[in-house]
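Here the structure comes first, spelled out in structure tokens, and everything after it is commentary.
Left out: one protein chain. Kept in place: all the others.
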Amino acid sequence: MNLTLHVWRQNGPSDKGRFETYQANGISEHMSFLEMLDFVNEKLESEGKAPIVFEHDCREGICGSCGFMIDGKAHGGQHRTTVCQLHMRSFKDGDVLTLEPWRAAAFPVLRDLMVDRSAFDRIVQAGGYVSVRSGSPQDANAILVGKEEVDRAFDAAACIGCGACVASCPNASAMLFTGAKISHLGLLPQGQPERYRRVQAMTQTMDEAGFGYCSNHGECSAFCPKDISLDVIAMTNRDLMAAQVKGRSEG
Amino acid sequence: MRWFLKFAGSTIGLKIVMAVSGLLLFGFVIGHMLGNLQVYLGAETLNAYGATLQGMGPLLWVVRLGLLAIVLAHIGSSVALVRLSHAARPQSYKKVQPRASTYASRTMRVSGPIVLAFIIFHILHLTQGAAHPELQHCVTGADGALQCFVHENVVSAFSLTGANVAYKAFSVVFYVVAMVLLGLHLGHGAYSMVRTLGLSNPRYDRIARALATAVTLVIVIGNCSIPIAVAVGLVRTAGGH
Partner (left out) sequence: MILESKAPGGDIQTAWQRHKFDIKIVNPANKRKYTVIVVGTGLAGAAAAATLGELGYNVLNFCFQDSARRAHSIAAQGGINAAKNYQGDGDSVYRLFYDTVKGGDFRAREENVYRLAEVSGNIIDQAVAQGVPFAREYGGLLSNRSFGGSLVSRTFYAQGQTGQQLLIGAYQALSRQVKDGKVKLFARTEMLDLVIEDGHARGIITRNLVTGKIERHVADAVVLGTGGYGNAFFLSTNAMGSNVTAAWRAAKRGALFANPCFTQIHPTCIPVSGGYQSKLTLMSESLRNDGRVWAPKNPADAWDMAKGKLGKDPRQIPEADRDYFLERRYPTFGNLVPRDVASRAAKKACDDGQGVAYEGRGVYLDFAESIGRLGQKAVAERYGNLFEMYERITGDNPFETPMRIYPAVHYTMGGLWVDYNLQSNVPGLFVIGEANFSDHGANRLGASALMQGLSDGYFVLPYTIGHYLAQVGPRPKSTDWGSFKQVEGEVNEKTKKLLSIKGKRSVDSFHRELGLLMWEHCGMARNEQGLTTLLQEIPRIREEFWKDVSVPGSEGEVNQVLERAGRVADFLEFTEMMVLDARERRESCGGHFREEFQTEEGEAKRDDENFQYVAAWEFKGVGVAPELHKEPLNFRYVKPSQRSYK
């Protein structure tokens, strides 16, 4: 099949950026979307032109490296699918596609479709962990966790940190990402001692990074390739309020 | 106190201010509607109700100022959040295809200001009178009892007879449009409020959403029914305007 791509090209964070148009001809329906871009890039490279920069690594939908908007839909919008697992059979001959990077003040564009998501790392560094040293913790079976609880915690922990939530949110909010970590740890007994300290520190860092607020549109969850539920946001709100009541405010 | 200001200034804190004020206003809207629906019980009942409210004296002003404060908190938090939202995405997408959001959720920033404009008009219209030349204020009767004319005022405001029919027709339409927008605003607002306050639970998420829609529908229909009923002549004063 033959496609027309309008791709956002931006040489660096300070460049203004612009859309450029490329033809992708002779594309097989069995190609993944990124293989289609590889194909376009290989042609550009052999012509000595700068290929389209996009991030990717595992191409199995788990590392969270890849992600951009295809026609206004994060990861292309296929249910539970990152863009690396999206295949060209979802498109048809003659399609015209617009490729844009995640757009958020907290995710500055580094080049083309590649953005800086280090704000996510800072949010986790603020408290997205259980403070335990490597060494000799108690026997793993000494901590009992019900199957339902651990399954809920797992569902939240399935987040791959790709940033599609921020990209899809009309307010560029990072509540789904932050809430997923807060819920993962807050639902487990191991996370209880630091539960309220954690929610305060992480949401504060989230605010400082320049993300917007949550207005419960639900776009984040709808485009999340791991189907993280909006409930993690409700839990975050609840825990932050509880933290005020418990008077464990920091700073 | 510092912790509270810090909390209230965070994005989640601002949302909670918005949700709590929204919840209170939601309650007010329901109460206000129930009061107004007494229009169907006849002039006597409605006017007595009006007199009771007016008779509260200083307490009435406490309630009014309280409501004003809540409205200001609601507006203030929303203005702050909208500014944050713009700052969070300075460059918008060329193409967006929303999936989960609704018309109501996406138009909160439009429906809100229109509803505010309506509230101002409504106060000038049926309370203060600047927008309603025929408005009759309450008077203290010879027996010292307060006599109000709420029923007559409502009828004269929307009855498509007599002078200023065009203006009155406009009023009816404006009320109905505003109520529909209020409905949209409340529809998303009520659902969002439950989530923001962390009250949601996956088990009854659907029920919560349905309930929010149902209550909103009742409010819209209840409130819209009054000007329409007057306009089509279902509600009229004893004197027959």
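Residue numbering begins at 1 within each chain, and the chains themselves are lettered A and B in the order written.
Everything below uses one rule, namely that a residue touches a chain if its C-beta (ideal position, glycine included) is under 8 Å from a C-beta of that chain, and two chains touch if they have at least 3 such contacts.
Computed from a predicted model, the values in this text were never measured in an experiment.
Chemist: For the chain that is not shown, enumerate the shown chains it touches in the whole assembly.
Modeler: A
Chemist: Based on the whole complex, identify which of A:His56, A:Lys73, A:Arg103 or A:His217 touches the chain you can't see.
Modeler: Among A:His56, A:Lys73, A:Arg103 or A:His217, only A:His56 touches the chain that is not shown.
Chemist: Of the listed residues A:Ala74, A:Leu99, A:Met114 or A:Cys220, which contacts the missing chain in the full complex?
Modeler: That would be A:Met114, which touches the missing chain.
Chemist: Looking at A:Leu34, A:Val166 or A:Ala209, which residue reaches the missing chain?
Modeler: A:Leu34
Chemist: Identify the residues of subunit A touching the omitted chain, counting contacts across the whole complex.
Modeler: Touching the chain left out of view, subunit A contributes residues 11-12, 28-32, 34-35, 38-39, 42, 44-46, 48-51, 53, 55-65, 78, 80-81, 85, 87, 89, 110-111, 114, 116-118, 120-121, 124-141, 143-147, 150-151, 153-154, 157-158, 160-161, 184-185, 188, 190-191.
The definition used in the following text is that only the chains that are shown with their structure count from here on.
Chemist: Can you name the residues of subunit A that touch subunit B in the complex?
Modeler: Those in contact with subunit B are residues 6, 19, 69, 71-73, 77, 98, 100, 103-106, 170-173, 203-204, 206-207, 210-219, 221-223, 229-231, 233-241, 244, 247, 249, 251.
Chemist: Tell me, which parts of subunit B touch subunit A in their complex?
Modeler: 3-4, 6-7, 10-16, 81, 84-85, 87-102, 105-106, 108, 188, 191-192, 195-202, 205
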